[in-house]
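Next up is a structure, given as structure tokens.
Shown here: the complex without one of its protein chains, the others still in place.
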Amino acid sequence: MRKLFYIVQKEFIQIFRNKAILPLMTVVPIMQLIVLSFAASNEVRNVQLAIVDQDNSEYSRLITSKIKNSDRFILMDNPPSVKLADGMMQSGNADIILTIPPQFEKNFFKNKTGEIQLLVNAINGQQATVGAAYLAQIIQSFNQEIRLDAVPQLAVMKQFSSPQLRIENSNWYNPDLSYKDFMVPGILGELATLLVMLLTAMNIVREREIGTIEQINVTPIKKWQFILGKMIPFLFIGMFLLTVGMIAGKLIFDIPIVGSLWVIFAYCLLNLTAVLGIGLFISNLADTQQQAMFITFFFAIIFILMCGLFTPIESMPKMAQYFTIPNPIAHFVHVMRSVLLKGSEFSDVAYNFKVTAVLAVVFNSLAILSYRKVS
Amino acid sequence: MLRIFLAFVKKETFHILRDTRTLVILFGMPIALVLIFGYTVTNEFKDASISIIDQSKDNLSHEFVEHLTASGHFQLTNLPNNINSLDGEFKGGNVKMGIVIPPNFEKDFFKKTPVTIQLITDASEPNYATTLTSYASQMIFSFQKKYSKSAIPPYQIETEIRMMYNPKLIGAYNFIPGVAALILMLISAMMTSLTIAKEKETGTMDLLLVSPLPPMLIILGKIMPYVVLSFIDAVLVFAMGYYIFEVPIHGSLALLLSLSLLYLTVALALGVLISTKAATQQAAMMVSLFTLMLPTMLLSGFMFPIASMPWVLQYISKIVPANYFVQIQQAVMLKGAGWESISHPILILIIMVFVLFAAAWKNFKVIYK
Partner (left out) sequence: MENNAITAIGLTKKFGDFTAVNAITFEVKKGEIFGFLGANGAGKTTAIKMLIGLSRPTNGQATVAGFDVFKQTNRIKENIGYMSQKFSLYEDLTVKQNINFYGGIYGLSRKKIIEKTASIIENLNLRSYANKVVGDLPLGWKQRLSFAVASVHDPKIIFLDEPTGGVDPATRRQFWEMIYEASNNGITIFVTTHYMDEAEYCHRVSIMVDGKIEALGTPRELKERFKVNSMDDVFIQLARG
């Protein structure tokens, strides 16, 4: 046990002497948290909209003003022709072109129907398609209004002709549907995992590259002592990081903390143990730091994209969903969200605890087995 | 001089080719990324788990439940008796939405008294919750429609929506350019900065600097193989986009590839700049990670719409090279644009090359003079 203490002590001295690591543990995660939380949003705003109003009637102006009232659109200078508007879209200055045809208002009363055309730049799916959906909604509600305007008796007729189903909506745990409340806890989990994995992966391989590992290998130190000595400092770093992140999340974003922090920290400890195992395993496999880093990135990107942080795991194909089981980040994100937002208790996330425990055992066994003192 | 330089490049190339692990990842990474984005990263939903709290249990409510679940989008996980049990189910994460059918459903429905269906979502995942609610609402309306007599009401404004450039709404139109930008940045910039930082760390840099080649050529020789490799990767991404995900290349392929080279040069310049600053590989990696990889992923507009971000991030996104490269690719590939209509992003990338190399050169001279 005393030998272990000396290894841990040495690692800590090295970590704190390394000028790159300290800011990495404090400033960078907070920056990350802020940038990510603001950037990684699926809310759609500031859609560039060009309205080609060829009718110039009371109704067409009404539609325009209704759209103006919505804060999701930026109205571009109204181009006089569809052709010019097309040019705007081609050069990226318009996401959507809304065309109100000539005689729109007149035809509405004459033919009892009207048509409005939306040209949507569908390359960047979200911005434009979600924007188009909003526009369609606005047009619909405008339609309702003017229809009652035109034929008031319709309203009465309809009410008695068919059954009435109303929908009442309640959003639990996050009534304002705040996207930040959703993202911040997940990002925290992802950041802690990513950083710890990278740092550990590069650690042993660095000693090998510089040559210091040889001096260690001729000492009677045991494999498990060495590995454990490497792990403990990084566990501390990970926990520290999570704590800093939680405080930042609370102060900056006022994220809800409904559940028990004990569950969060206990799970974090378990999860980081598993992640450390992956890092050390990679470190043992790689010959150079460059290699280690590259392997880590490879897995990190896959882990992050498939952890449910940005898009729900439930939406993936069944096969892909199985791949998320050995992904520690997926479990971390899930536990953070469940406990912080919904107040899930230990029993609710026991499944994640169990899986992660198994992962920790597997990855760390691999790490110890793959560490060779003898060639 | 050229002969020495070529010999040097050859040596570096062998060095990389011998490292099979890195090679596997070098080519595995773009493939994996394209497949992941193509098949798993989606906001569509299938088989969402729901609970239905049926307080009527009459014929019509059974029919209603059937109607909701028939589409395959909803999977009925549970039929609890009261709303309170939803809390436990949400917390365990097994159920995402609860639908409450009020008592006397059938009777009220046919009496045409308004009936209120309650939709309760686990809004800790706001987007998913919104999607589920709007889908359920659609299903409820279509159920209601089945029992309504009147056809389409008159005085209807039809909204004709035409999806330009991407009529089938293929996600690949968006992520293929993004992945190409990400891969090129990752490999050329990061590998470059690491390779040079490694020479510094292990002390072999001094050895190289006394060789007959000028230092800048040495650095160029070291990064040459990565240029070729990342270029192959870019082609790989385009090819996968074309053959698997039907991403067309309407514009000129030559233009697309030469602009990829331009972007690659920006990435290399960034890598060299980082390496002149970073003393160790770990430092180089951390700087690359946080100044290159994450901005490229987040602020290039391929994962999240930039226009919807706070203005600070919108301004930062203007100095992210990937942003311009994504624009260029989309214009050339999907809109069939020629170089005139994308002259603005091209110009910015060219300016970036000059500024970055000048900065790198200045740093380099400070260190090695």
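Note that the chains take the letters A and B in the order they are written out, and that residue 1 is the start of every chain.
Criterion: a residue touches a chain if its C-beta (ideal position, glycine included) is under 8 Å from a C-beta of that chain, and two chains touch if they have at least 3 such contacts.
Keep in mind that what you see is a predicted model, and the values were worked out from it rather than measured.
A.B. asks: Since one chain is left out of the picture, which of the remaining chains does it touch in the full complex?
C.D. replies: A
A.B. asks: So one chain is hidden, and I want to know which residue out of A:E214, A:D254 or A:D287 touches that hidden chain in the complete assembly.
C.D. replies: A:E214
A.B. asks: What is the set of subunit A residues that contact the non-displayed chain in the whole complex?
C.D. replies: Per the touch rule, subunit A residues meeting the hidden chain are 2-3, 5-7, 9-10, 13-14, 17-18, 210-222, 373-375.
Heads up, the rule we're going with is that only the chains that are shown with their structure count from here on.
A.B. asks: Averaged over CA atoms, how far is the centre of subunit A from the centre of subunit B? Could you give it in whole Å?
C.D. replies: Averaging C-alpha atoms per chain gives centres 11 Å apart.
A.B. asks: Which subunit B residues qualify as touching subunit A in the complex?
C.D. replies: 19, 21-22, 25-26, 28-29, 32-33, 36-37, 39-49, 86-88, 90-93, 96, 109-110, 112-130, 133, 136-137, 140-141, 143-144, 147-150, 153-167, 169, 171, 173-174, 186, 191, 194-195, 198, 201-202, 280-283, 285-286, 289-290, 293-294, 298-299, 301-305, 307-310, 312-313, 327, 330-331, 334-335, 337, 341
A.B. asks: Give every residue of subunit A touching subunit B within the complex, in rising order.
C.D. replies: That would be residues 18-21, 24, 28, 31-32, 35-36, 38-48, 89-92, 95, 108, 112-127, 129, 132, 135-136, 139-140, 142-143, 146-147, 150-151, 154, 158-175, 177-179, 181-182, 198, 202, 206, 209-210, 285-291, 293-295, 297-298, 301-302, 305-306, 310-312, 314-317, 320, 334, 337-338, 341-345, 348-349 of subunit A.
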